[in-house]
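Note that one protein chain of the assembly has been removed; the remaining protein chains are unaltered in position.
As written, the chains take the letters A and B, and residue 1 is the first residue of each chain.
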Amino acid sequence: MTVTENPTPMGFGRMHRKEDARFVRGKGNYVDDVNLPGMLHGSFLRSPYAHAKIVSIDTSAAEALPGVKAVITGAVLETLSLAWMPTLSYDTQAVLATDKVRFQNQEVAFVVADNHYIARDALELIEVEYEPLPVVADAKQALAPGAPVIRDDKEGKTDNHIFDWSAGDKEKTDAVFASSDVVVAEDILYPRVHPSPLETCGAVADFDKVTGKLTIYSTTQAPHAHRTVYALVAGLPEHKIRVISPDIGGGFGGKVGIYPGYVLAIVGSIVTGKPVKWMEDRNEHLTATAFARDYHMRGEIAATKDGKIRALRVDVLADHGAFNGTAQPTKFPAGFFHIFTGSYDLEAASCNVKGVYTNKAPGGVAYACSFRITEAAYLVERMIDVLAFELKMDPAELRMKNLLQPAQFPYTTPTGWEYDSGDYPKALRLAMDMVGYEKLRVEQAEKLQRGEYMGIGISFFTEGVGAGPRKHMDILGLGMADGAELRVHPTGKAVLRLSVQTQGQGHETTFAQIVAEELGISPDDIDVVHGDTDQTPFGLGTYGSRSTPVSGAATAIVARKVRDRARIVASAMLEVSPDDLEWEKGKFFVKGDPDQAKTIQEIAMAAHSSLELPEGVEGHLDATTVYNPPNLTYPFGAYICVVDVDPATGQVKVRRFIAVDDCGVRINPMIVEGQVHGGLADGIGMALMQLMAFDEDGNHLGASLMDYLLPTSLECPSWELGETVTPSPHHPIGAKGVGESATVGSPAAVVNAVLDALKPFGVRHADMPLTPSNVWRAAQGRPIRTDLAIQ
Amino acid sequence: MQITVTVNGESHTRDVEPRLLLVHFLRNDLGLTGTHWGCDTSNCGVCTVTLDGVPVKSCTVLAVMADGKQVGTVEGMERADGLDPVQQGFVQCHGLQCGFCTPGMMLTARCLLDKNPDPSEQEIREAISGQICRCTGYENIVRSVRWAAEHEAAAKAEVTS
């Protein structure tokens, strides 16, 4: 059966993915598929305690087990000055615990053995004596007097405070609050969640003693940044380090940072002289790699009696775990949280964020959050509904009344963001029309008469993606610009080399389409190379929805550079001035004489031939560029969720979900829609089931996929998508990012819908996740505190 | 102990420890890395293969249990005349992104269509409800399976007409 229902477009359009051919045959190449000759296997011994002094470690029995090649402890790493490593937020993190363990499942020792089964057996033979210490499991107790000091490794540290950071004009905001008719406050928790891609983290390190070359295959979203960090931390020469990020089984932000396992695979390979593989299991992944959120927020909103919102004020307690390991631009310890004014026209806004250490895993920015815009969008969209509840206004009407208007763009927010473009009312109206909003409200009222509880939830979000301008944004001093290289071979086939790395977003297709659009070379004739630092130009990688806004722009620009050179070559071929040529996708022709034309393929051959070119013009059709974005791009969207709630059992059924997204120009609408679908499922998951809670001893209560619940096909409705297109004025092809839009925008829609259904019970707010028990309790007026063990 | 397992129609005899998991046997002993693993608790379903024609989670089956039995993996889906309609459906309808759950999803879909050539959207959702996908929100997986059902029906109609 051969089917080509969707022919390859010469540029933008619904093109099937080039990468699918290998995936549907089971021929993907993920890190755990890498199998090198003589390869050994590493595994971690981890701490059962959340906070404990290490009294002693005895590895002798493990070392004696046949097949064990090395047992590495923190003491061994200390001799190499590798027991601690820098985090992406200028903190330090233990690679292997030396003095004490600071969260449950922290890495304590690393066994290298002939195979994975022996390595696991050896873990049981390591004896560690611990002296348990008091635990800080509740962020709200982190700064309490007498709280145990978690980071006593830091000289002079006497508490668990990390930072205070504020944005906006507090004085002005306070003044607006003082003069407002209505002020409403709400405590809102965005609980700790985990991106949990289906592929866990892992690495294969291969150190060649003879050449001094270190090759690392790893599950990384940022291979170049990792290479530089390895060079800086381990003192290895950067040109001798090659990071390969092969196929990645989902990232969602969890594969941005550097984990102890990557470092230990490298150390293991150096120590044994053999390649070493480390692949964590699911329990390790959930308990020790980057979590997301954990923001305890107090929001206050000020408005007039008739619903004109005037100001927002937010106080945040941010739980960063035992090491401040968040991955975000240096200047922004709370990420882009200060975009919390959302999509609304406010007079003033201010926030303060206080970061604290707790005895939990480090991380903080992961899971498709666009550097904490998830938390910001959730806060403002919840606060709007809280205000609507108090004003007894329809939440759609309240939003419509306060949305920014198209004429206000570019718009500078009270906290300093410059939104590039948007038509917000149009997107919200479209979503309302798609769902049949007014009719649904009638149905809701009728149902309530019969004792049936349905809810309609709205969320309107503005994202800020494509980090970012180098003068404002860097990670560990590395500016957030990305390179691209394009080579057009003599026969007109091309190779594009990118710094960003796909984890399923379809870069091999989308970026080929950008080149196709710019040069008129079929995407089938363009190979996209990525995920190998020896093969690609430097750049900071894929996260924060930055691939299209940054590398997409770089690709368009590098293709235009090639086109500019092609014009010169064509002018030599056609013996006319370059200015007399006109471009039509795929060819240059002489103005006024379309028959006098040279295709890009003919030009490519000529560029490599003996054709005489004008003085000062080099041959070939290759080009490189580095793109430093002038601003972020600001995609936005209007989401509406419809749920049916059974208050007697607390069960929630998502009946419909409408998502109108505006991400500017869509390169491949099929891929864009797929990205949105996935993010919407994330929203259902976070709003209704995904949760990492801890008991008072710091035990992780969501440490397997039995307890950390990810949504299945049966919790997800058939998504209904709509779109508006407002191009970004500063992006070369008018595109914005979209990878995280739905994850940012959807949780609030689901929560708002459930709470809308519970309105007859007088419920104004309850925290995520709205599990059956939490919904039932909320209807009783006693919602559950979801970040702790349920009592 | 020695076991003989027929994988995708080909017989393999190997010496294995009783504790070896079927997923490791396939991936490490036979080099069939199209079968992935994602959890330890049989919750995610990315390790799904067929055992005597029935989908099972190979992280929770011992290789020795497959002794003398037939195992099917993604590598065995392609037919002499090209991709299985299910594989085609996943390409046509963008039923995959990172590709990690895809082999298991496709095998379940194949088994579903063998039993029920014209499944409803709800029946498809139920059939794949033991398998997690983090990328697609399931929408396009459901469409991919429907695509396969429709094209298989059309192909059959063509043959009989």
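We adopt the following convention: contacts are C-beta pairs under 8 Å (C-beta built on N, C-alpha and C of every residue); 3 or more make two chains touch, one makes a residue touch a chain.
We take it that contacts and distances are computed from a predicted model.
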item	value
Protein name, per the UniProt record, of whichever chain is missing from view ("Carbon monoxide dehydrogenase medium subunit", "Chromate transporter", "Stage V sporulation protein AC" or "NitT/TauT family transport system permease protein")	"Carbon monoxide dehydrogenase medium subunit"
Among shown chains, those touching the left-out chain	A, B
Residue, one of A:Pro223, A:Gly679 or A:Gly702, that touches the chain absent here	A:Gly702
Absent-chain contact - pick from A:Phe389, A:Tyr639 or A:Trp776	A:Trp776
Residue among A:Val271, A:Ala693, A:Leu721 or A:Val751 that touches the chain left out of view	A:Ala693
Residue among B:Val5, B:Leu21, B:Met77 or B:Val142 that touches the chain left out of view	B:Leu21
Hidden partner chain, touching residue among A:Met15, A:Val31 or A:Met279	A:Met279
Residues in subunit A touching the chain absent from view	116-117, 120-121, 124, 279, 281, 283, 648-651, 688-689, 691, 693, 701-702, 706-707, 709, 711-712, 714-715, 771-773, 776-777, 784, 789-791
Touching residues on subunit B - with respect to the absent chain	1, 17-19, 21, 23-24, 37, 40-43, 45, 48, 54-57, 59-62, 64-65, 67, 108, 126-127, 129-131
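The rule we apply is simple: only the chains that are shown with their structure count from here on.
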item	value
Subunit B partner contacts - residues on subunit A that touch it in the complex	1-3, 5-6, 16-17, 19-30, 32-33, 35, 116-117, 195-200, 247-250, 252, 281-283, 503-506, 670-671, 673-682, 704-706, 710, 712-714, 716, 718-719
In the complex, subunit B residues that touch subunit A	17, 19-20, 24, 27-28, 31-41, 43-44, 46, 73-75, 77-78, 81-83, 85, 87-88, 90-92, 94, 96-103, 106, 121, 124-126, 128-142, 151, 155
